[in-house]
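One structure follows; several queries about it will come next.
One chain of protein is taken out of this complex; the other chains stay put.
Right after this comes chain A.
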Amino acid sequence: MAPLTIQQATKSFGEVQVLHGIDISIDDGEFVVLVGPSGCGKSTLLRLIAGLEDISTGSILIDGRDISRSHPKDRDIAMVFQSYALYPHMTVAENMGFSLRMRGATMDEQHRKVHEAAGILDLEPLLDRYPRQLSGGQRQRVAMGRAIVRDPKVFLFDEPLSNLDAKLRVQMRAEIRSLHKSLETTIVYVTHDQIEAMTMADKIVVMRGGYVEQIGSPMAVYDAPANVFVAGFIGSPAMNLLKGRIGSDRQSFDLDAGGVLQFDSVLNARPHQPVILGVRPEYVKISDGGSAAVVKLIEPTGADLHVMLDIAGTKLTAVYHERLTLEEGQEVRLAIPTDHVHLFDPENETRIVGN
């Protein structure tokens, strides 16, 4: 258990700079998820924290101690790898006890700690098995067990659920979450799956192209994305992002592709100002009055209804929890609550706050 601070961290591989001045401060016991598309530098950042890559400039502090140049084993961290990285010729117990053994712990201590961790993760019956005899989910748990045995200050997870099937992933998500609750250890967790990020994190760090785009609680990031990238990346189905201009009465929005969206109160921007207007699919409501649209495609997912709408050539996705009786080709009227509209500057794609 310890706070983790990353200050102005950069990383270059030869000429290519993959991380640009990363600043993140993580509180003691916080569950932080680094999320972003592949190639955004999230895994590299995790490997910098682990010490598997050398930091180029900047520093990383665990519990106030600068560990940016320490050997991985001296950083008091434990890591769960995407491929689990279990030693194939060792039993589950040997795998879990390996770090203790390398540190010269007595057999008694190894035995006690391995059984302790195995108890937490229900691994007791598997201790004498080899990794090849385990299912994917069990291997995943062993990999976590190996990390727990270390009793580290910080846990690092590198896309640990990406090799599991969808059902198991949901189950392990909850398990990791409850494990964090009981251990109260600082966790840095890397994923490209924004659902994982939303459901598990205390704090999300959204990354792109080696830069941090936004840091905040899942709901804060969801409700107030800092820029167009975050707006489009977090949330599924993705936020509708429409290019156009604010109307002269500030209660309408003229789409660049043609067509108009009507609102019931004023938008938070100047008349005729060019903006990117963002609205989450769940706030595209069907009403008696408002903007005209045509239903193009209906996708029932069981719980929800995903509807693709068309406003004079511009596509708009809507999600309804009610079972609406819609037909493809049907004309509808849309009402979008103004307080759920996000406005972004089309120049630098950042959020427009106030006026």
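Methods note: contacts are C-beta pairs under 8 Å (C-beta built on N, C-alpha and C of every residue); 3 or more make two chains touch, one makes a residue touch a chain; residues count from 1.
Going forward, contacts and distances are computed from a predicted model.
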{"item": "Per UniProt, the name of the complex member that is left out, chosen from \"Sugar ABC transporter permease\", \"Fe-S cluster assembly protein SufB\", \"Pyruvate dehydrogenase E1 component subunit alpha\" or \"Quinol:cytochrome c oxidoreductase pentaheme cytochrome subunit\"", "value": "\"Sugar ABC transporter permease\""}
{"item": "Residue among A:T44, A:S99, A:Q214 or A:T317 that touches the chain left out of view", "value": "A:S99"}
{"item": "Hidden-chain contact residue, picked from the options A:C40, A:I62, A:I77 or A:I148", "value": "A:I77"}
{"item": "Residue in contact with the excluded chain [from A:S59, A:T91 or A:Q273]", "value": "A:T91"}
{"item": "Interface residues of chain A (partner: the chain not displayed)", "value": "50-52, 71-73, 77-79, 81-83, 85, 87-91, 94, 98-99, 102-103, 146, 150"}
